[in-house]
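All protein chains but one are shown in place.
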Amino acid sequence: MASKRASKSLPATRHVVSINDLSDTDIETIFDTAKNYLKQLPDRHYSYRIGRSTDVASNHVLASLFYEPSTRTRLSFESAMIRLGGQIITSADPATSSAAKGESLADTVRVIANYADIMVIRHPRDGAARLAAEYSPIPVINGGDGSHEHPTQTLCDLFTLKQKNKRLKNLKVAISGDLKGSRTIHSFVYALARFGATIVPMPAKGMELPAHVDQRLREEFRCHMVTVPKDSGEDASIDALYVTPDEPHQQSLFSGPEIERDVGRDLGMLEKKVDALYVTRFQKERWADKDQEYPRIDRKFLNEPKYSDASVMHPLPRVGELDVAFDSDRRAVYFEQAAYGVPIRMALISLLLGLKNKSLHRFAGGFEPGKQIVYDQPRSLGLCCTNSNCIVHDPMEAQSVRNKFIIVQSSGTPRLRCVYCEREIERFVVASRKNKWYATDTASLLPTTDQGLKETVLFADEADAQAAGYHSRRAAADPRPAQRAGGAKP
Amino acid sequence: MASKRASKSLPATRHVVSINDLSDTDIETIFDTAKNYLKQLPDRHYSYRIGRSTDVASNHVLASLFYEPSTRTRLSFESAMIRLGGQIITSADPATSSAAKGESLADTVRVIANYADIMVIRHPRDGAARLAAEYSPIPVINGGDGSHEHPTQTLCDLFTLKQKNKRLKNLKVAISGDLKGSRTIHSFVYALARFGATIVPMPAKGMELPAHVDQRLREEFRCHMVTVPKDSGEDASIDALYVTPDEPHQQSLFSGPEIERDVGRDLGMLEKKVDALYVTRFQKERWADKDQEYPRIDRKFLNEPKYSDASVMHPLPRVGELDVAFDSDRRAVYFEQAAYGVPIRMALISLLLGLKNKSLHRFAGGFEPGKQIVYDQPRSLGLCCTNSNCIVHDPMEAQSVRNKFIIVQSSGTPRLRCVYCEREIERFVVASRKNKWYATDTASLLPTTDQGLKETVLFADEADAQAAGYHSRRAAADPRPAQRAGGAKP
Partner (left out) sequence: MASKRASKSLPATRHVVSINDLSDTDIETIFDTAKNYLKQLPDRHYSYRIGRSTDVASNHVLASLFYEPSTRTRLSFESAMIRLGGQIITSADPATSSAAKGESLADTVRVIANYADIMVIRHPRDGAARLAAEYSPIPVINGGDGSHEHPTQTLCDLFTLKQKNKRLKNLKVAISGDLKGSRTIHSFVYALARFGATIVPMPAKGMELPAHVDQRLREEFRCHMVTVPKDSGEDASIDALYVTPDEPHQQSLFSGPEIERDVGRDLGMLEKKVDALYVTRFQKERWADKDQEYPRIDRKFLNEPKYSDASVMHPLPRVGELDVAFDSDRRAVYFEQAAYGVPIRMALISLLLGLKNKSLHRFAGGFEPGKQIVYDQPRSLGLCCTNSNCIVHDPMEAQSVRNKFIIVQSSGTPRLRCVYCEREIERFVVASRKNKWYATDTASLLPTTDQGLKETVLFADEADAQAAGYHSRRAAADPRPAQRAGGAKP
C-alpha cells in the first residue's frame, strides 16, 4: 500500500474535471471505445438477452461521492462500472456522510482513495472537483460541480451529435435556456468549439453565457461572433453566432495569430438550418427568482423550417421547458442521449483505469495543456477568487485551498483565472512581497515566471494592498522610506 | 441499443404491478422455482456455510427505485438479485434523486431502463407502478404503491401459507387490522380468493376493506358472503366471511353464470378453526387520526380455541399491534415469512428476466387477462379518477398520464375502474364527442367497442358536461338546435 514510490516513468494520475482536461484525441479514443461497448449492451428493442459482457474492471471499485441530488449521473456511472465487471461503493446523501460531521472534502477524498480505485464526485460548489483531484491519488471524475462543468454529460452530448450527424465539424447547434447556470452548457460549448461546430445561443432572459465563458470561446477557442442581421427573419432572440474557425484546434492560453475569416462560410452558417437544438432545464435550485419567464420548446416552436432536421437534445431532467407531447417526434433524441451515458462512462472508466491495453498508451500520452503560469499563495494572503460559490469560500475547506490563479495572457492585459472554478478576474493590483510595493499596471509588472510569482502577492484593489501594509510603487520610488512605513496610518 | 426493432414473435415485457398480473400457473411456477432456490440458501440453523449458489443473473442489473421508506422490501430484492449472481443500483431516497429536481416518474423510468435490466419501484401514490410499467421497456415490479397493492409481499404470504398447510384451498384465513389502507391486504385477499381460501375480515374500526375490493371479491372472484349468526359465539367483531367457490378460478370482468352455493360447505367454513391469522400494522403515515383504537394481538387473544392451530402471520414491520412476547410461540411464523422474501424474489426476478430456460415458455405464455375494454382520453378531457391519491393527480405526472378506465360490466350497470389505482366510479355521465350530447343512462349508452369509446367522453356529472359545452341527449332529441347551443346559459 505504501511500500514503493512511483517510478518516474509511470503516467501521472489522470483526472477529468473539465472537458478541457481531455485532448481531441482522448475524446476520439473514448468514442471509439464506447462504440465497442455499445455493441455489447442489451438492445432494449430486441430482447432482454444482453450481449457478451466484459469483466475488465473485475477487482476494481468505483466510489460515488455525491453531495447533491442525482439519479441519472450516479446510476449511469454505477451501471457502467458494473457492466465493466467492477463494483461500487456509494455515498449519495450528504446528510448521512461524514461531511455532516464537518469533514473537509480534502480529507474525505484522501480517505476514500484507500477504499476505491476511481471516484466520481458531484458537489454544489464550483471547482470542488478540482480540489478533490488535487488531493486524490486515484482518478477523479467530475460528475458536476456547481455551475462550473459537467464533462461526462458533454461526452454523451457530443457522442449523440456524432452518432446522428456522422461528424461534428460545420454543424450548427442552438443552445436554449439557462446558459448561465447550466454546467452542462459550459462544458458543451467548449467541446463544440473545439470540434468545429457553430454555436447559436438562445438564452432565457438574463441567463446569457457567463462573461468568462464567452471570452474563452472567442479568445482561446478562436470563435468569432457573426451578428444576425435584424431583417434576416431569424428569431429576434438570436443576436449572434459563435462561428468556429475552419481549422479548429485546441485552445491556447496565449493569443495566437489572428485567423482569417472566411466570409462565405460565415454567411453559410447564418443561413444553414439548425442541426441540433439543445434544451436546458431552468435550474431552480440556483436562482432566487423561481417564477422567471423561461422559453418553452414544443411542437409549434419546432415547426419552423429551420428546425425541420434538428435533433432535439436535453441533458434531462426536464421540468416543463420541453413539451412531453414532442417525445414521439423522430427529432426527439433525448432518451437516446441518456442511453449513451452507460457506454460513454464505461469507456471513460476503463481508459482512466488503464484497463484497455490497446488504448492505454494513446490515452496515457493524453492531453498536454500548454504550459500554464500559476500564481499560488496561501488562502489567507491577498486576493481570493471573487466567485462566492467557488470552493475556496467553503468554510470547511479553508485549510485545504490556496489562492491559485492561472495567468491568462490571451488579451492585452493579463487576467486571473481561478484554478478551481475558472472564473476570471480582470482588475487587480500586483505587489512585491520583498519590496512591499504594489502597482496597478499589471500588464507590465505581473511576473511571467514561476519564480517571479512566488515573490508576488495580488490584491483586489489598492485599499486592500494598503491595509496589508503595502505602498504604492510610485511612492516606493520616493526616496523617503520612513514615510512608507507609516504611510498607511498618517 | 436501438438498432433493431422487436420481432413480433418475441414475448412482450412482463410487469408485475398487481397480483392479478400473474396467472395461477405463473404463481405456481414461481413457487416451484423458489423452492429450488430455498435449498441453495444458507441454513441459519446449521452453519454459516452457504449452499451452491447460482449465477444465472450475472451480467444483469436490478434498479431499486424507492420513493418511500423501506428496509425489508428493498434489501430483500437486492439480496435476491445478488444471490442470483446479479448486481444492483439503488435510489433509496427521493430527496437525493432527480425527483427532487421535479422530474416526472415517466421520464425517470425511461432513463433508468437504460441502466438496468429490471426494476423494482415503491411510490406513495396509488397506481404509480402501473404508470412506470407503461413507460418501461424493462420489467417493472411493484414494491408497493400507495395503498393499492404489494404483490411480491403477497407471493411471500401465500408461499408461507402453502409451506405450513401444504395447500391453499379450503383454508380459513383471518385478516386483522387496517384492511383499508394496507396495500398488502389488497393483494393478499385477491390471491386467497383465487386459490380457494376463505377470508375472515377482522378490521379495526373504520378500516374495513375498501368498497372496490369488497365488490371485486364478490363479483369477479365469485366469493359469497356468509353471515355469522349472532348467537354463534364468534367474536362480535366478525360479521361475515368471504367463502370462495369450490372451484376457484381466475377473475372475470364480466358477470358469469351464478355459482350454486354449497350450504354445507358454508356451514363448515363457519365452524372451522382459523388456519392463519394475518395481522397488519396501523399505517400511521396514511391516517390523520394517529391515536385511533387498534386491535392488539397477544397470547391471551390467541388462547381462544379457534386459533389453537393458526399460523400467525405479519408482513412486518410491526409497531405494537402484535405482542413481542408471542414471538417464541410455535404458531408465530412471521420471521419465517420474512425469510421467504429472498427465494420468492429470486424466482420472480429470474423468471421475469427469462433466465430459467425451462420455465421461460410457461411463464412467457403467462397470464392472459380477459379482453378488457378501456376508455382512454387525455388528462385534460372529462372525468378523472376520483381517488385523490391516484398517480393521475400528481402534478409532476400531469403530462404523462391519461384518463384511462377499464369498463367493468360485472354488475348490471357499467362501472369505471381506473387503470392505474383500480378504484372504481359508479356514477358518471356519458357523452358523444361528435354529437355533443350527454346522457346519464350509462347502462344502455356506454359504447362497448374500442372505436365507440374513442368517440366518447365521460363526465363526473351533468353540470360538468354542460360546462364543457355538451347538452342533454333528451334535449338533443328536441328539434330546436339553437336552443341547445345556448342551453347552458339561458
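Think of it as A and B in the order they're written, each chain with its own count starting at 1.
The rule is short, and it goes like this: contacts are C-beta pairs under 8 Å (C-beta built on N, C-alpha and C of every residue); 3 or more make two chains touch, one makes a residue touch a chain.
From a predicted model like this one, the values you see are computed outputs, not experimental measurements.
One of B:92, B:128, B:297 or B:401 touches the chain omitted from the figure, and that residue is B:92. From the options B:71, B:308 or B:448, the residue with contact to the unseen chain in the full assembly is B:71.
Contact with the omitted chain, checked across B:342, B:355 or B:373, is made by B:342.
Contact residues of subunit B toward the unshown chain are 38, 41-50, 53, 66, 69-72, 74-76, 78-79, 82-83, 88, 90, 92-93, 281, 284-285, 316-320, 323-325, 335-336, 338-339, 341-343. The set of subunit A residues touching the chain not shown comprises 1-7, 10, 13, 58-61, 63, 87, 89-93, 95-104, 106-108, 110-117, 137-139, 353-354, 399-400.
Here, only the chains that are shown with their structure count from here on.
Once the centre of each chain is set as its mean CA position, subunit A and subunit B turn out to be 47 Å apart.
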